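So that we are looking at the same thing, I have put the structure below in structure tokens.
The complex appears here minus one protein chain, its other protein chains still in place.
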């Protein structure tokens, strides 16, 4: 789960990282009050979980509380890459002598956490990684030793730091690592970590991605849920234990297994269609869960056909069929549905669905082709109906 | 450093271990007050750093506050194996269904900490180890994983625990391990860990030995120093950074290096003498430190001869000689001293000592023989003088 | 021959008294896997589907000689189960459990590597050597013995491909689901090495998906060290960036880990990449 900048900075502050003073605000008046309390030049920053806030006008400097209020008024409610800004962070503006990047990531190939630093801070680090990977220095962290000072020192020298500031760098690296471990993050970064003309570090922009798998043991982070912007359908799916991702197309997908769900989307695309969603009902899904999933898909008005692809292993085809029946009898869907059931109890499943108004297919390729064709027919007939 | 029982129990209590309610008392009146506060049958226990308190009458049950006061009066001031009792622990008496042993030690051969348990608790565990080692079960703890539940479970089953009490055992083992690690102990044990008729564990007697090398990073334990009973000369030596152990004999020893110091004692004994002390001045000792060491040895009235054995490596013989001269000029020792200096700057050292009233020797064997002979002469002449 | 498991493999089930553990113990026994022991703390002395249950892995290993363990315990307890199996001397651990925190798996992997224990998974369907043994949850009825080794990051997608292979008459030597998590016990290369060395395996199917660069590294390895024909499928051509697609490891982050990159790398290594699952079977048929 991505955290908002202000949530990440609050966590970092607890680990002694030098975040600028500041508070989050939901209204222009609140923003003004924060600026008054801070009593300095501030920066007002849109709190949205996408990059490119600056370019979109979501980050503004304000010399006075009045200016902060105006900046907040301009930013709150704006849409950045489709996301509405509901909160701003009002924080002390830092003077910048230089900017560096410092981040902890999971290095999958090394099977370790890795601390990365670059003298090029404040820019897209992935862009730096592509353009000039030599500008990024990295150390892998042994899980049983944790980040050691000599490793952080190697990074400091690797990005050209010298003198007393290296001690501060070690402290920042240590705090970042402890935060990373103790909240079970999969990413924790400061970008930029600003070096001020006075030779102090300020963690100007902060980011944390939490490992969803570790939520069970981090009760202190429970209140951070609900703060995340997501598609309402994704939020609902999550509540039901379904893995759902909204996409741009019109063919709804209901599949068991993540890889098979992706493959189903891919095959739809291969035959010229566009998937409306990724949906994995999970292993061993019962009728209720399947019904819930189908309801969710059908609640999407863009959907003009549904592909149901089930490979029964632990999941039983008869259960799936019952779930489909339950949902369709309740909703009476206005769109065609193609089902392909293979594996455990497939005959029973097919029998249950025999009387329902469903198109069946023997293979994934066939099912996808049919779904694409039906979606096209429906779209064109819709176009004819509403000229 | 050995901690007193009440110090160990205070530490264990912080880690959630089930120590009985209780407080330490220095007077009979205090003991009575504690018993009143507890409001139950209590046990009054001498706080001394030796085993065998019970046999010596240093542990008494008391049904009433009045009885507790009387018990404390009997125990306070008594001597157990030469140590005077200055404090008693007054604690709630536990009902005993069974007693087990649970302890964490350093397993030198395995180079790991080891958790040991035995169904024979409340007795000398080393005696059990010798008599019936099969009654002790042990697991080595990987330093990077820490004690895992499955290991503690193996111990629990190994000593015959069954049912719900195993969960309590896991909690106790976990707390003991955390305490052990977080105070940097070299030993932490509960003996006995009592299982009450109600099926609860009570940590009736507790022991911690701290790793002196780790004191620098455990400031929270700083206030525990000074609580330790030791020979006053040992305490003074410690303050001066000297490693000194009082022994029973009459030949004082001043040596550089622990192994050589032991060897010097051994050779004294080989030739029929008895060392008065172990003393290692340490590597690279200067004149001041040597003088301090010699003063310390000479302050021991039992000493009837001194053996100084220096093998100069980092330690310079001339520095040692200067230290000897400094101390002898100040004290004018009444006992003969044999010096043997070899190694770095030995000629210079010998020259410095040439005018002093010292017996020299070329080898350790010779030095020891001379010291033994001189001590004997002095003892017999003393006997003649004071018939 | 097969890789990793065969008819002699003596299998231990950790979490055998749980719903999943008991169900799949039955399934494995039905497939004639030699399930010799189960472990659930506090349940020692019971039995599940006729398999004796022990309190600790050490006891189970001592009593039954089990040397393969399959883990069905819930995520919060899975790391301990893994450490326990490793400490008890089990040589191959198959971890079915989904949802283990990444930082736990980093620690587990470091410890297992140090002890020289091989791990398959976590968050995987396990493995099957058709006609000999299955350890995990892959449905036995869709498999057939034969010359094709299959290694996959996916579950049901694997079944889909196996189903197509079997349907066109191509059997499998061993099918290995390595799992969908970012930190895995065994990766493509580990399994490819085994298939390359296995005389019975004559061709290999590799099923990848978005996220990480395991497929890219596998492609390099295949180009350099695999002599047998390999056919691949990569799921997620149509997946968007920044979204976790079900599996914890299936995410395109920072523009890397895309299906396009993986497919390009595999094709550069001379590995044909099928466009849909059935095509895998067709192409394997042509290559063998």
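Quick notes
For clarity, chains are labelled A, B and C in written order, and residue numbers in each chain start from 1.
Rule of thumb we're sticking to: a residue touches a chain if its C-beta (ideal position, glycine included) is under 8 Å from a C-beta of that chain, and two chains touch if they have at least 3 such contacts.
Remember, it's a predicted structure, so these values are computed and weren't measured experimentally.
Taking every chain of the complex into account, the chain not shown here touches A, B. Residue-wise, the contact with the chain that is not shown comes from B:263, picked out of B:96, B:119 or B:263. The residue from B:113, B:172 or B:190 that touches the chain not shown here is B:113. For chain A, the residues touching the chain absent from view are 142, 144-145, 148-151, 153-154, 157, 166. Residues 106, 108-109, 111-113, 125-126, 129-130, 142-144, 181, 184, 186, 211-214, 216-217, 243, 245, 247, 255-263, 265-270, 275, 278, 280, 283, 311-315, 342-344, 363-365, 368 of chain B touch the missing chain (whole complex, contact as defined above).
Everything that follows uses one rule, which is that only the chains that are shown with their structure count from here on.
Averaged C-alpha coordinates put the centre of chain B at 55 Å from the centre of chain C.
In terms of their C-alpha centroids, the spacing between chain A and chain B amounts to 59 Å.
Per-chain Cα centroids separate chain A from chain C by 27 Å. Among all residues of chain B, those that touch two or more other chains are 144. Multi-chain contact residues of chain C, defined as those touching 2 or more other chains: 107, 110.
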